[in-house]
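One protein chain omitted, others in place.
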Amino acid sequence: MQIGLVGLGKMGGNMRTRLRKAGHTVVGYDFNPDLTDVPSLAAMVAELGTDGSAKVVWVMVPAGEPTRSTVAELKELLGEGDLVVDGGNSKYTDDAINAASLAEKGIGFVDCGVSGGVWGLENGYALMYGGAPEDIAKVQPAFDALKPEEGGAVHAGPTPGAGHFAKMVHNGIEYAMMQAYAEGWELLEKVDIVENVPAIFESWRHGTVIRSWLLDLLTEALEDDEHLAQLRGYADDSGEGRWTVEAAIENAVPMHVIASSLFARVTSRQDDSPAMKAIAAMRNQFGGHAVHTEPPPGGEANPDA
Amino acid sequence: MQIGLVGLGKMGGNMRTRLRKAGHTVVGYDFNPDLTDVPSLAAMVAELGTDGSAKVVWVMVPAGEPTRSTVAELKELLGEGDLVVDGGNSKYTDDAINAASLAEKGIGFVDCGVSGGVWGLENGYALMYGGAPEDIAKVQPAFDALKPEEGGAVHAGPTPGAGHFAKMVHNGIEYAMMQAYAEGWELLEKVDIVENVPAIFESWRHGTVIRSWLLDLLTEALEDDEHLAQLRGYADDSGEGRWTVEAAIENAVPMHVIASSLFARVTSRQDDSPAMKAIAAMRNQFGGHAVHTEPPPGGEANPDA
Amino acid sequence: MQIGLVGLGKMGGNMRTRLRKAGHTVVGYDFNPDLTDVPSLAAMVAELGTDGSAKVVWVMVPAGEPTRSTVAELKELLGEGDLVVDGGNSKYTDDAINAASLAEKGIGFVDCGVSGGVWGLENGYALMYGGAPEDIAKVQPAFDALKPEEGGAVHAGPTPGAGHFAKMVHNGIEYAMMQAYAEGWELLEKVDIVENVPAIFESWRHGTVIRSWLLDLLTEALEDDEHLAQLRGYADDSGEGRWTVEAAIENAVPMHVIASSLFARVTSRQDDSPAMKAIAAMRNQFGGHAVHTEPPPGGEANPDA
Partner (left out) sequence: MQIGLVGLGKMGGNMRTRLRKAGHTVVGYDFNPDLTDVPSLAAMVAELGTDGSAKVVWVMVPAGEPTRSTVAELKELLGEGDLVVDGGNSKYTDDAINAASLAEKGIGFVDCGVSGGVWGLENGYALMYGGAPEDIAKVQPAFDALKPEEGGAVHAGPTPGAGHFAKMVHNGIEYAMMQAYAEGWELLEKVDIVENVPAIFESWRHGTVIRSWLLDLLTEALEDDEHLAQLRGYADDSGEGRWTVEAAIENAVPMHVIASSLFARVTSRQDDSPAMKAIAAMRNQFGGHAVHTEPPPGGEANPDA
């Protein structure tokens, strides 16, 4: 099929490659002149539909304003029966808005959560998509080319946002799984009883109930750098973890673990914790705790009394 | 090799089968006359070492008192150069005590955490063991038979308890991973946007970063019972989750997520929450909240003010 | 001063009483004919400003739609220089919208978070308000009458929503403080070492660092019902706890404790936990755990392996 692809970063660039390998005609557009195939969105659209089929444009740019403005531009350039696929990490509530806007001109809309990282190029990308069956049919050949050989693609529902919602929850789960391994690793590192922590992780990859791809990845990292000495304990979070917890709050779903995983990432980015300053202030006022001074010679019985 | 196996429950029974399939001579003992091969521990020990090698007894009974008393009995029955392997879920701090006690008679000790569930029979058991290399050598053929074809066995260190410590952390990680999927599933179930939740889980098994064996298992369960309507939201916890959090506290390792996973299990076993009664009591005193009555006709502006 | 008061539930009704005791003329309106002073909002507005001053209407109805529609009606009824005070528990982001809408007709707007429960009538209400100083001046006499004798009233800032934002955070803190006492109480109740738990709480009211009004309230409740046997462990949550956590997420503030307190309330309202069903499902698939059946006769070594 012919497909336009907007956004040729790490993800989009690899997806272009995988689609072309499958024999599809991809017209890629990116702000970056070193990456783009065409000079403009309009030029990209002009090259689509030359085989008489509907023009299909896959948007792969950051969520929020970049996606919104790209969709707005495409609304001008496309027409009745064409299709926009949002494959970025948009918030699921944005999809209904984009779908409704495009529908004003008879343009279809499919939202699609994509997982796969740098591994997707070779192994395929997991796809979770939402939208009307007739719209999905128009992009199905691309889905078939992008997805892993076996499974990995699912129609989450006809409501716009169903795909991004599923992808959002996927990322929330990912946060907590990562945090699970991370806490376990820190404990193994800290206590002086297990001699070779990377060997433990390697062994867990076979036969245990906690074997997973994330475990494979962590094991790989530990093989290169046993104590992760080259890394800082710093983790960004994308919108999806935040939205997962917000959706949980809104829908009265208890979410202790995913929420804590999110907050752990937030904490990791703080140079000093304001909350803990407040703790220090109260302790100080209460107990006359001289922060960072030594206890009196006779010792101190009730440091927190 | 010849090996005694004490405890022929679901795990022990399957391990006997797998060891025998590998050609080893297993003398199994269990309280249950339907399961046991011999009438007593003494009878079991008498059948070992007939090939001139050291007597090796693998203990596979519940942690705590059952393991302690079994080790005490074996101390009477075994002698210099023999070996006891504790393959149960003992607390790692118990191992030094058992090792020291057996050492008084020259009996060796190896602790071994075993993972694999009902799947171990066919796929092999993951093994994490601690102890002196010369002791481990005596049980190595059994390890080789029990472990998965590839990997899955690791010498965690020479200190008694190293194996159980690694297995304990493994279970702590397991708790939080399960909780991660569980929270995500509850959110997907609750919100009316994704049509076929089991299909989402199935799709995640390929290409996503959260693919894992636990995901396979949950997917399997959802195929049989889409909304898990046949199950109660009730989960026991073994000692290992608790010990993981205790070890974290003792060693100053932050463990928000594994601790919360443990507390979620505890909560699941409460018919009514005492803590939440206290919350209700305070709200009542403060706001005159009539629990379970309707708001006044004009509405109520500040229910929690 | 003359003041209109919309919403005469438990809070609004007591506030009317306190305002009248201070000598103010209050025209109260409520849907409920047994509570209202006038038959309609229009009738209420007609009775205001008869002394030549600006008409001031205090809205004390539930957040969201009820407040929005009341403000919309008042926009029709009031004019240039008049003032609407939103004293309900509105989300702080609603205030800018209401303020802007009223400003189209030159009507001023003040948002005011109110705390005090059923105790406010006698002790006064804590007030946190946001808005322009000239608007606040119009309602100042009412603030002076409502607030406690000493302190308890604060101008949070000129931005609409500043008052509700402060009140929202106040409620988030309240959730976690309640949860702190609740968890401590459950532990004291559970362990069989302290004989008279209510006496412990009573003693904490003097000299300890955890003395507080909430402690006073819980102590009171325990005096009436030592084990809180008359209560169910069930707690509603208002919007403010949820918005606090959402604001934390949005602003990258770690909030483990307030979030967990919120989730504990949510859990308390679930008959059965979907998430824990998923845990049970995974345990079942993995270990062949027959939920609620007994372990095999020989015991089970690895219930969670």
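So that you can tell them apart, the chains are marked A, B and C in the order they are listed, and the count of residues begins at 1 in each.
Convention: a contact is a pair of C-beta atoms (placed from the backbone, for glycine too) under 8 Å apart; a residue touches a chain by one contact, two chains touch by 3 or more.
What you are looking at is a predicted structure, and each value in this text was computed from that prediction instead of being measured.
Visitor: Taking the whole complex into account, name the chains on display that the unshown chain touches.
Guide: A, B, C
Visitor: Touching the absent chain in the whole complex: find that residue among C:T17, C:Q140 or C:T159.
Guide: Considering the complete complex, C:T159 is the one touching the chain left out.
Visitor: Check the options C:G120, C:G239, C:P274 or C:G287 and report the residue that touches the missing chain.
Guide: For the chain that is not drawn, the touching residue is C:G120.
Visitor: For the chain left out of this view, which of C:K55, C:K147 or C:R283 touches it?
Guide: Residue touching the chain left out of view: C:K147.
Visitor: If the hidden chain were put back, which residues of subunit A would touch it?
Guide: Touch set of subunit A with respect to the missing chain: 7-12, 30-32, 35, 60-63, 66, 87-89, 113-119, 167, 171, 174, 178-179, 181-183, 185-186, 189-190, 214, 217-218, 220-222, 225, 228, 231-238, 240-241, 256, 260, 264-265, 267-268, 270, 272-289, 291-292, 295-305.
Visitor: Applying the definition given at the start, please give the residues of subunit B touching the unseen chain.
Guide: On the subunit B side, contact with the omitted chain comes from 209, 242, 245-246, 249-250, 252-256, 259-260, 262-264, 266-267, 269-270, 273, 275, 286, 305.
Visitor: If the hidden chain were put back, which residues of subunit C would touch it?
Guide: That gives, for subunit C, the contact residues 92, 115-117, 120, 123-128, 130, 147-148, 150-159, 161-162, 165-166, 169-170, 172-177, 179-181, 183-184, 186-188, 190-191, 193-196, 199-200, 202-215, 244, 247-248, 251-258, 260-261, 263-264.
One rule holds in what follows: only the chains that are shown with their structure count from here on.
Visitor: Whose C-alpha centre lies nearest the centre of all protein C-alpha atoms?
Guide: A
Visitor: Does the subunit B and subunit C pair touch with the same residues on each side or with different residues, judged by whether over half of the numbers are shared?
Guide: same
Visitor: Please tell me the distance, in whole Å, between the geometric centres of subunit A and subunit B computed from their C-alpha atoms.
Guide: 32
Visitor: Between subunit A and subunit C, what is the separation of their C-alpha centroids in Å?
Guide: Their C-alpha centroids are separated by 35 Å.
Visitor: Taking the mean of the CA coordinates per chain, how far is subunit B from subunit C in Å?
Guide: For subunit B versus subunit C, the centre distance works out to 43 Å.
Visitor: Where in subunit C do residues touch at least two different other chains?
Guide: In subunit C, 256, 260, 264, 267, 270, 273, 275, 286, 305 touch at least two other chains.
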